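Removed: one protein chain of the complex. Kept in place: all other protein chains.
Each chain gets a letter, A, B and C, in the order it is written, and its residues are counted from 1.
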């Protein structure tokens, strides 16, 4: 046997062994082996934040620590569902009391925002519980796609999913904490100013008295003591937490999906200039269809969350923008007003911009397809190109609007004209 | 002869017999046989509500009980046309009297809604009579398509058309009845409050005196007695009935068309992975074209109804929304205000969402076409795919706008910004 | 020779003779023979109205009575150009005087409409003179296309161009005359009411005194006598005439182009089910391209007219709509207000709807192409189908907006929300 054919045989053997190793690894991963834990899957990157969310009764999933995504399910009889129930009950009571207070004093544009905030919070809890119920139907195909795309021939992205997700959560999370602290600081300053100017009773300037007013809905039912104050802080915090959590959650889901589309685009790019058999194009196209189907599946479950989140954000931004020329009393009020407005705009833009990354990433292979040379252009390539241009891939709010830059622009121009009027 | 070829021959014979039976059945159905009555056709599902509508002079068709859709026609000399004439006359008189009252007291945004309501009612009666005139031109091809698609190779949908239509009508109908009752209750409460506070004459608190004011346009021409009261209720009810009927009618038509597109998509889905001859693709594509042509035909006849309905609904919602911060006197007023606003938004959304189902259903086969394997992809499949992506299929208001989620979103964002201003 | 081949030969001979006759006829027409006069060309249908327009200095073309479209040109030294100059001079003087009056009394939304009306009139005169300069460049290819499409294999439309154009002009023209008469009637009623209530000097109630006020800008320069009154009527009339003429002109051009696209669609429809050689498809496609090029050429020349017309109409409608709840003094004022508003809406809608007919007609062949059977579907047909779906054909305002139903809807919803606010 000649040297050349010998080296070829050795090469083929190595390749076969490698392929078999990848298949074996995939198989072990799919059955929830230890190796699965070490993969850069979306589920693993998301898990720490799901743990945190459960302290606020959000996303009630049982067995969240389990290594096997098949075990993570919504169960009616579990601690996390119990937590959710508690929150819905206490949140519901708070909402009813404040509704009663507001309706008695007359509904207007200013106090309506407060009711909307509470109702949206309750709706979000319900929506996310609904999402938790469809969790296994979404995560099973997602994890299997993750397993598929974390091995050769797909290459990992520069920045791991875990890194990106942690970055976003820490960034938005810390902004949100500052916003929440400023809320109390600004409220207390206003309260002090009000007492100073309207009442001579300066003994009531302490922070405690301010909280008495702030949590007046709680002291309807409870005496004033440290426990009820903590309860007030905690419940307020929970509503703020879910408001931020919803937006961050949409962003994380978008990043998770966009990453996979980018990997697919990378794979197509790597084929540039090569003679690609139709069978390979068909395989790539099928992976693309699987990704699109996953996106459609996620979209169907998340669209109510997206809809409520975006509608509420736009509503709050407009309401804030109306007060842009109001003269405020204290620098802290100014700081809080502008900080919270800019934070909200940033968060909403982030939702739309990361959402639009899914579609942008899904279109990336097109550029590579344009460069396929004349001879290598087959019907399969054409079908792939047609498929890429004719479909819209991405998250939406009940398909009434899609998370795209265009939608963001449409909403923001309307707000822009709204503000400058 | 061998056993195998024997069994093949038997199989082919059975198939031929089955095919012949289907053809014979279709033939009998097309001639209006008893079997036709038992099919889940759109006409059969709609008929009970057409009966009901005729009591209010809507959709004047003769021979509506006939089994044969060919007999159901608009006839100038028939009882139902006579009924329509009566309604147009009495409604016209009411409209003129109220116009006169309003114009004398000065037109403003508040009383304009009342005139618009009456004018739209009259316009709806005329439009629906126009639709009745083109009834046979629409129902003949529709019924023949129904006959075609209710037999093999098409499979029935999970829920029968009859079931879906009855569900929608009962749901919206009962909401509408509650709305109408609340209207009188709210009006009476306002009246009582008004009398109590402005006049000391407490003898006028009875319900009868309220009606005297409510139906003041009728007592211009008639004495106050039980008959004229009933007449007042009946005429008011008729205007409310047609307002609701129009929206429900658009919804039913949308459901009827969407169902057929879904069946077509199901048939395409069933071919997944099989080698399909071009002749079969051509047949399916021709059925698709027939469905599109039916939709275009229906759209041409119904677009004036869609236009008036949507324009009016948006107008009324905006008008109501303007009053969102008005302080009302009585809990019943609040209940009626929010109930009627939400009912109207629900009904309008329903019109757009079911309307958009036609287009969504017409696009469904595309997903299956993407999965056609490389070897089976012929020019016929490509033409089918091109056809699906290049056409818009659905109902419209004079093609100025289409009943899609996008239009609903466009209208609702405008209203949304309108409300929060 | 057999009987059959004899009959075939005779048939072929007849066909050849017919073809030769058509060619000869086309040739004679193209050279401006008498036969050309009898064709249903756009130029012939438009000519009577160009004669009329020249009395108001609009569209200054020399040799307008000539049978040969090549002779009809813009000439600087001609009677019609002289007329245009006179109108521009007198209209300019009127505009300057009224500007001076308005600016002295302070600009506001109410008197701004008056200045805008005059400026738009002057701009229209200039624009239409610009159009007249490019007249031969447009009419030569249009007439040659007309000659091409008025003979076999193209079939004439049901209603001749002349009939359609006369219908539109008479319809809109008579509405415009009524509008103009109502303008004076309403003005006179307001004037009477004003005199009656504010001054006791009842001797000034005569119509003459009203005109003195109406034409106050003229009596700055001229004494009050019959001639100056006629001059006032005439100049006012000219501004009103050009305002209506512009809209009607756009409508007529749209009808002329749409008609030709309809004929093309008819020809494609006639090929339904037949085996069509590629050469014939190429010929049809080339005719389609020629029609598209003609439309692009016309669009380039008319887009400034379209832009000014639409912008002005939208502006006037919005301004009128703002006054919808103003209490007017006299029934005649009401009649004039609603009549002119509805007339304007009708006219604007007509511009957009007939404009959209061009694109609708250009898309008609698509339906026929979908039905081309499997075997007859060649690359030429596919190219034709692609071409139809990828291009937009129609008139536009500087391509900022196109005359489509969608644009009309966009404009009208904005106005609609504008009115109900």
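In this section, contacts are C-beta pairs under 8 Å (C-beta built on N, C-alpha and C of every residue); 3 or more make two chains touch, one makes a residue touch a chain.
Predicted, not measured: the structure shown is a model, and the values here were computed from it.
Asker: Relative to the complete complex, which of the depicted chains are touched by the chain excluded from display?
Answerer: By the stated touch criterion, the chain not on view contacts A, C.
Asker: Just to verify: which one of C:134, C:166, C:190 or C:387 makes contact with the chain not shown?
Answerer: Residue touching the chain left out of view: C:387.
Asker: Going by the touch rule given at the top, which residues of subunit C touch the chain that is not shown?
Answerer: Contact residues on subunit C toward the absent chain are 106-109, 112, 278-279, 282, 285-286, 289, 311, 314-315, 318-319, 379-380, 383, 386-387, 390, 398-401, 410-411, 414, 418.
Asker: Which residue numbers on subunit A touch the omitted chain?
Answerer: Residue positions of subunit A that touch the missing chain: 325, 327, 366, 370-371, 373-374, 377, 385, 389, 405-406, 408-409, 412-413, 416-417, 420-421.
One rule holds in what follows: only the chains that are shown with their structure count from here on.
Asker: Given the touch definition stated above, what is the smallest step count connecting subunit A to subunit C?
Answerer: 2
Asker: Please report how far subunit A has to rotate so that its Cα atoms sit on those of subunit B, a copy of the same sequence, as a value between 0 and 180° in steps of 5.
Answerer: 90
Asker: On a C-alpha centroid basis, what's the spacing between subunit A and subunit C, in Å?
Answerer: That gives a centre separation of 54 Å.
Asker: Could you work out how far the Cα centre of subunit B sits from that of subunit C, in whole Å?
Answerer: The answer is 38 Å.
Asker: I need the residues of subunit B touching at least two other chains; which ones are they?
Answerer: Counting only residues that touch two or more other chains, subunit B contributes none.
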